[in-house]
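Have a look at the structure below, then the notes.
Complex shown without one protein chain; remaining protein chains in place.
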Amino acid sequence: MIDMQGVYKTYPNGVTALNGIDVKIDQGEFVYVVGPSGAGKSTFIKMIFREVKPSKGIVRVNNMSLHNLKWKRVPYLRRNIGVVYQDFKLLPKLTVFENVAFALEVIEETPKVVRKRVMEVLDLVGLKNKARFIPDELSGGEQQRVAIARAIVNHPKLVIADEPTGNLDPETSWEIMKILEEINATGTTILMATHSKEIVNTIKKRVIAIEDGMVVRDEHRGEYGYEI
Amino acid sequence: MIDMQGVYKTYPNGVTALNGIDVKIDQGEFVYVVGPSGAGKSTFIKMIFREVKPSKGIVRVNNMSLHNLKWKRVPYLRRNIGVVYQDFKLLPKLTVFENVAFALEVIEETPKVVRKRVMEVLDLVGLKNKARFIPDELSGGEQQRVAIARAIVNHPKLVIADEPTGNLDPETSWEIMKILEEINATGTTILMATHSKEIVNTIKKRVIAIEDGMVVRDEHRGEYGYEI
Amino acid sequence: MMNIEVNTAMKFRTLRRHFREGGKNIQRNGWMTIASVGAVTTTLILVGAFLALMLNLNQMADNIEEDVEIKALVEVTAEEGQVDEIKQQIETIPAVSTVEYSSKEEELNELIESMGEEGKTWEMFEQDNPLNDAFVIKTEDPIETFDVASEVEKIENIQEVNYGEEIVQKLFQFNKYARNIGLALIIGLVFTAIFLISNTIKITIMARSKEIGIMKLVGATNGFIRWPFFIEGLLLGILGSIIPIAVIVSGYYYLDANVSELINFKFVSLMPFNPFAWQLSLLILGIGAVIGVWGSVMSVRKFLKV
Partner (left out) sequence: MMNIEVNTAMKFRTLRRHFREGGKNIQRNGWMTIASVGAVTTTLILVGAFLALMLNLNQMADNIEEDVEIKALVEVTAEEGQVDEIKQQIETIPAVSTVEYSSKEEELNELIESMGEEGKTWEMFEQDNPLNDAFVIKTEDPIETFDVASEVEKIENIQEVNYGEEIVQKLFQFNKYARNIGLALIIGLVFTAIFLISNTIKITIMARSKEIGIMKLVGATNGFIRWPFFIEGLLLGILGSIIPIAVIVSGYYYLDANVSELINFKFVSLMPFNPFAWQLSLLILGIGAVIGVWGSVMSVRKFLKV
């Protein structure tokens, strides 16, 4: 599914966010990405759907080498990847419904299917009754759940979530985790950056720990592992 | 310091976020605000520095009734309150240094004092070496720490933090908590909305639990209290 | 076969979505839309007013030029038969449109009249008229005056040919300059309008560059993003044309109805309201729509590389 070899990333301002990453993730895996603030987790994640291009190294997703991928093809790559952004990235002038529907409209689903599927997903994240609100009218946690709904609405092969529970109370967090586990059970690959020791240590999965842009640990059924 | 009596808030779209809040917080207290996503924590917090006006009820801060407070006086109220916003609210075109310095410039500090104090605070949150970056060049956690730095830079009497550790790894979170405790020790009131059970249960302080816009629990040295 | 049909159906559905979305954006952007439409409106009023003015001035210049005529004086010695012959000869010149005979008595009367007060002094010469009989010739296109005049001059029994060489030449020259200046102004103005409108639209789209970036991250193709902007630009242009068209049609209608009272020169006559005002309206609508679309689609391009 995902294959990175010797990936480096230096941003234009000179900051080296990734410092030689070699990672292989198979279809159907559930992977946590952990590490301190500024370690490079988000940068690592952004490589996969080409929001960020590596300065050096090879990134392969779905057996496509992103290096040769033409600009025109990038949208089709992204349609197979549902992403929950750390800063949500909701469209501010669209309603909750429209935001989630957007991911289905780009793949030209019929309005009927769009309607049904969007309401289904909004129900799943507990926001069915806020479908007509715009993001500014939502609480932080509600916005985050809209982002989650949009990421999973079109049944992507891969769901990437960058701290999807950062703004959620524990109870809602567990509900979201349950959803992700269910999706994972149907064969979807899940990649999730998180700071929640509790989640990582409770729902045991593969853990990739990144520090200073390097993978310092990669364990199956790992622990969060940073002692307080 | 803060005194709310019978406060209600209904947003223009008809959502009632606060449903009769009576709360009194004294100078020098350290208070957690907890509750599920969408309970009204952020709304409660925004009342205090007049980002949101109550639909009904009395809000008094620093012995000023916010009801009678003239528009012109609002900035002066806000200068005594340092706020960490849930969505950070950094100025996107200013550098980290300039963002933090802004809170000192509005109170017309001398450039020399500004320079010294800003670098001091950036050092405290571990971002001294990123002073010249703009927010878009920072990781989520780094942006959150800039927001914290800006909130405390001008020694406000009251620091309000809306989930200040949501994007931080546990280690950095504890460092931030240490800073807040130190500030609290010098007599500053701290009001902090959080979802972190671990923090609330470890650093025991007064806990106000809000659910559906109402205070359902208010305990000194309380627990996070939501069982998973 | 099946596949192609399904594909076309999908595309039509999506096209409808783009139209709906483009229309909604007009509402969603509230103040930005008002500001854009305001810029289009003001600019098009300016362009419209100037186009109307320039086209009318141009027509007036045409009218004046059409008043130019050649006067061919017949030799005093010429007999009646010869005069007829001259007329025929003149008429065979291809560029000539009308030829009229004017006897020397008519010529004198005209002269006296045209001189006003001072002319009276010459009335005493009615007995002993020193003038010649003449032909008054008009050409099909005023610019052919010079050629026709020299042709006529060669005809036998023509004593001389007058057409106020200097004045006519100056007039034509002046009109040429005036037309060139007018054309330059109009072209300059239209380009200014294009720049100002697309510039305004560009800014409103720049303000949405983040949103465009998000759309791309969610998997939208460039075409998918561009379409609603295309529609939005079209609507902005059309909305921005309404007031200019109303102003120009009603203003022109008023002027057309009152111009004879307002200005009493015989050479001032406006182009007829119908069809001129409608043609101008169509032109303005066209300019608005085209610039709207163009400005919108051009501006969005910059932000699609995400």
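Here the chain labels run A, B and C in written order, and each chain numbers its own residues starting at 1.
Note that in this section contacts are C-beta pairs under 8 Å (C-beta built on N, C-alpha and C of every residue); 3 or more make two chains touch, one makes a residue touch a chain.
The model shown is predicted, which means the values in this text are computed figures rather than measured ones.
Which displayed chains make contact with the chain that has been left out?
Touched by the chain not displayed, across the whole complex: B, C.
Which one, C:131, C:186 or C:243, makes contact with the chain that was left out?
Of all options in C:131, C:186 or C:243, contact with the hidden chain holds for C:131.
With the missing chain put back, one of C:206, C:238, C:290 or C:306 would touch it. Which one?
C:206
Which listed residue, C:43, C:139 or C:241, touches the chain dropped from view?
For the chain that is not drawn, the touching residue is C:43.
I'm checking contacts with the chain that's been left out. Which of B:107, B:185 or B:216 qualifies?
The single option touching the absent chain is B:107.
Name every residue on chain B in touch with the hidden partner chain.
Contact residues on chain B toward the absent chain are 49, 51, 71-72, 74-76, 78-79, 83, 85, 89-93, 102-103, 105-108, 110-111, 150.
Go through chain C and note every residue touching the omitted chain.
Here the touching residues of chain C are 31-32, 35-36, 38-39, 42-43, 45-46, 49, 116-118, 121-122, 124, 130-131, 160, 162, 164, 166, 170, 173-174, 177, 188-189, 192, 195-196, 199-200, 202-204, 206-207, 262-265.
The rule is simple: only the chains that are shown with their structure count from here on.
Give the identifier of the chain nearest to the protein's overall CA centre, each chain being represented by its own CA mean.
The most central chain, going by mean C-alpha position, is A.
Can you tell me which chain lies farthest from chain A, using the average of the Cα atoms as each chain's centre?
C
Where the CA atoms of chain A average out and where those of chain C average out, how many Å apart are those spots?
Centre-to-centre distance between chain A and chain C: 61 Å.
Report, in whole Å, the distance between the mean C-alpha point of chain A and the mean C-alpha point of chain B.
Between these chains, centre-to-centre, one finds 28 Å.
Using the average of all C-alpha atoms in each chain as its centre, how far is it in Å between chain B and chain C?
Distance between chain centres, rounded to whole Å: 66 Å.
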